[in-house]
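Just one protein chain is left out here, and the rest sit where they should.
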Amino acid sequence: MMISFTNDYSQGACPQILTALAAENLRPNPGYGCDSHCAAAAARIRALTGRPDADVHFLVGGTPANLISLTAFLRPHQAAIAATTGHIAVHESGAIEGAGHKVCTIPAADGKLTPALVRAVCAEYDNDTREHMVQPKLVYISDTTEIGTVYTKSELAALREVCNELGLYLYLDGARLASALTCAANDLTLADIAALTDAFYLGGTKNGALMGEALVILNSALKPDFRYIEKQRGGMLAKGWLLGLQFEVLLADGLWFELARHANAMAMRLAAGAKAAGAGFAAAPCSNQLFVTLPQAAVAPLAEQFGFELWGLPADGRQTVRFVCSWATREEEVDALVAALQKELSAR
Amino acid sequence: MMISFTNDYSQGACPQILTALAAENLRPNPGYGCDSHCAAAAARIRALTGRPDADVHFLVGGTPANLISLTAFLRPHQAAIAATTGHIAVHESGAIEGAGHKVCTIPAADGKLTPALVRAVCAEYDNDTREHMVQPKLVYISDTTEIGTVYTKSELAALREVCNELGLYLYLDGARLASALTCAANDLTLADIAALTDAFYLGGTKNGALMGEALVILNSALKPDFRYIEKQRGGMLAKGWLLGLQFEVLLADGLWFELARHANAMAMRLAAGAKAAGAGFAAAPCSNQLFVTLPQAAVAPLAEQFGFELWGLPADGRQTVRFVCSWATREEEVDALVAALQKELSAR
Amino acid sequence: MMISFTNDYSQGACPQILTALAAENLRPNPGYGCDSHCAAAAARIRALTGRPDADVHFLVGGTPANLISLTAFLRPHQAAIAATTGHIAVHESGAIEGAGHKVCTIPAADGKLTPALVRAVCAEYDNDTREHMVQPKLVYISDTTEIGTVYTKSELAALREVCNELGLYLYLDGARLASALTCAANDLTLADIAALTDAFYLGGTKNGALMGEALVILNSALKPDFRYIEKQRGGMLAKGWLLGLQFEVLLADGLWFELARHANAMAMRLAAGAKAAGAGFAAAPCSNQLFVTLPQAAVAPLAEQFGFELWGLPADGRQTVRFVCSWATREEEVDALVAALQKELSAR
Partner (left out) sequence: MMISFTNDYSQGACPQILTALAAENLRPNPGYGCDSHCAAAAARIRALTGRPDADVHFLVGGTPANLISLTAFLRPHQAAIAATTGHIAVHESGAIEGAGHKVCTIPAADGKLTPALVRAVCAEYDNDTREHMVQPKLVYISDTTEIGTVYTKSELAALREVCNELGLYLYLDGARLASALTCAANDLTLADIAALTDAFYLGGTKNGALMGEALVILNSALKPDFRYIEKQRGGMLAKGWLLGLQFEVLLADGLWFELARHANAMAMRLAAGAKAAGAGFAAAPCSNQLFVTLPQAAVAPLAEQFGFELWGLPADGRQTVRFVCSWATREEEVDALVAALQKELSAR
């Protein structure tokens, strides 16, 4: 069987979740997230973030989390600001535009927005013709970013400051937040993130859950009637307790962090091996996604044994590929890939 | 523990599904429904419907199935026709309007549209001012209906005919289709439904799956680019194989039918007992939902032991309640409810 | 030439407007409503309504006024409440649904909503499943209504009260407001309307302007960024001064009222003549629209000389027709129609 480094959502759930689901399977639960598991998981998130006032909603995936949040938070003429690489700008089939909002993009070399970039976008929309343009209102960031980098506390605090100054919401897409919070470069906590953003989500799909993201709304102006919009946009799962239960398990004893720590460790092991084998990196290894640059000729042989994605088009005889490690990646799988890289790269 | 007749989605999945999920859990699968389980389940549906040309898409729930289908099928000025009780008309938080489309409703005593009702709606929109009104384009029906009734083959064929004549699509919401197809009043097969509708879905959430509905598109004009719109509206599950696998299990050996047959049998057992106890019925017992009319004073005592929903407001000292049986309902649970009904009703 | 009672917008503008347009034609004006004429007309409206705080926007027609207002005022899950006959419910091609909002309708015999009807609609949406339904948030009324009736001050005040109690906005479509305010049954002033609604518009298109409606926003929560949304939805006229100038003329010396008074007088003259001729009325004559019931056989001969609309389908050998008088209707035209009615009705 092919060894997969394709992504962090190709397998099912961590065993603890499967066990809990089996145990709970026949107990009737209220529908639509109004159950004790969702309540318990939300309480756990309020404790972890130090925000007893937070609203927590469980959604099945990242695109619905982003789409429904921005639908709920923005008025019709308001727009999101995102890095050109931002997930909402590229890989959600125009979900945000489909909800009526422009995504104003700006290139960000390492996939991270900065106050200067946010200011640059806002400056474009801040002149005498402003009423003839959209109104940037929400800064969309992801941590880890789409290219595996992470925000530091001072970077996030600086974004908060510029958002306060310019009257913007700060929204953090946490599809891979667990990987971010447990990587070496990180100095943020869930409490920091809750203190610095208006809303964010903790990703489950890419960190050991069957599916599910936990949206946390901190800004009380953004809370009213979220569930109406969640339902209206098709995001309210009938058996919402499935989501609550998974987060209950993930957050009870730090499992959510532990799974991500493992994924990161596997990625670092792979990065070290790849580097030793002579591979380059399109982005400095940091979290559970690696962007490795290989001689183009090495790609096909590797693809016979390993699953991974090509990242962009080849250039100068080299191809960047993405290797993703997950909670389910095993050391021997990493070692097999490292060995194959050594073989392919030494051959050239 | 309270015995639940609240709905057919308060418990998890039938054991066969849990077993299959556990067995597949660590095998990497391609994302977004491009996996072998979705392919196998779709093939099974094509075989069961006798329609090798059908497009099959797996969605997480009924509201997203309806919302995304109508978003994909209708142009901006086009509207759906539904019974006043239709799910899209009432209980989806305006999802269809949120997607830009009016739902034109007409009262239908037993929750079923007829050619006459469809004609009546269309006639309202067919005069010299038609361009100043919406254009009815899609007939939305559900089987079973929201009040537990079912369509016969001749009724569905008659709807097909009027749709052909008036240039309308016929869309069937099959959230409880398995219950419909296995109840005594039914004479339809999946092949009939595929032959008579433009699109329909087989419900999983309410018939033994953790979640999931299988949308079947028959009309080739409605097929192109559905997956783009599925993704855009937040309906494409990352681990889409979870849905495919569940339908693979449900449809492999008739389990989907068997589970529903059980739910119906439990409902009929309950109906017989309730009738014997002297309860009335707001709608003739037919499928897995019963609408039972009780003396208002009987409701509170029953609610101490059993979960169920009130249906509308009390009138003349009587209250209609909904009892729903599911794949998970046990005979002794039914019997306990019957006994309680006997006690409460004989007391008054 | 056919004499037209078809509607009140089949002719151009009152002569004073044409004169003013010609006089101003070559003077450069700032675009998009940022000109001195819009400012002057807005100031006049603020004076007439006694509301120096009102925001005033000039739009080209009634549908864009309704559509853009509701787009600006409502969040995605919120709905409008309207009489079944309400313009937004019927004759705007689903504009409100196209903007994402359901219109919750309720039959109102004389086309007028009452507190009881508003309560009845809200009650349907106020139960434990509220999050699964839309949220009624705005009461849409029109004065005159679509069937020519008008609101009294006490009726409007009662609606205001129920809106306050239930947290609803009150929006008044004033396409024919001038006719309403100048008819015999009226006891409202522009100041009353401004005091009792959250927003309303003064119609120009149907009262002597080439085109144009003046939207007045009273509720300060509804004011921010309206012009962005006006532009986004295609409602901001490049030569917005054309609209401002027309309202400047109409409102300077009471011309807007005078034109409507004339239209009403012509309608009353016609009503008296029609009554004397033996015609019936589907709605009591009140403003500039008359709904006259005739023997079906009389319709065709009348239609050879006069323009008018059929209202609904014939029943019991009788047909209701709509005769509309306007600022441009002349006494001799009314008298010609009365004579024809006498001839046709006495013949049968």
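The letters A, B and C name the chains in turn, as written, and every chain counts its residues from 1.
By our rule, a contact is a pair of C-beta atoms (placed from the backbone, for glycine too) under 8 Å apart; a residue touches a chain by one contact, two chains touch by 3 or more.
Keep in mind that what you see is a predicted model, and the values were worked out from it rather than measured.
Displayed chains that the missing chain touches over the full complex: A, B, C (touch as defined at the top).
Of the options C:A41, C:A54, C:L67 or C:A283, the residue whose C-beta touches the omitted chain is C:L67.
Contact with the omitted chain, checked across B:H87, B:R176 or B:R227, is made by B:R227. For the chain missing from the display, the contacting residue among C:T49, C:S93, C:T144 or C:N264 is C:S93, taking the whole complex into account.
For chain C, the residues touching the absent chain in the complete assembly are 1-2, 4, 6-7, 9-13, 15, 18, 21-22, 24-31, 60-64, 67-68, 92-95, 98, 205-206, 210-211, 228-229, 231-239, 242, 307, 328. If you put the missing chain back, the residues of chain A touching it would be 76-77, 79, 90-94, 97-103, 129, 131-134. If you put the missing chain back, the residues of chain B touching it would be 32, 71-72, 75-77, 100, 130-132, 134-135, 225, 227-229, 231-232.
In this text, only the chains that are shown with their structure count from here on.
Superposing chain B on chain C by their CA atoms means rotating through 180 degrees, a value rounded to the nearest 5.
Judged by shared residue numbers over all numbers used at their interface, chain A and chain C contact each other through mostly the same positions, with over half in common.
The chain with its Cα centroid farthest from the Cα centroid of chain C is A.
Measuring from the averaged C-alpha position of chain B to that of chain C gives a distance of 42 Å. Centroids of chain A and chain C (each the mean of its C-alpha atoms) stand 51 Å apart.
Residue positions 76-77, 100, 131-132, 134 of chain C each touch two or more of the other chains.
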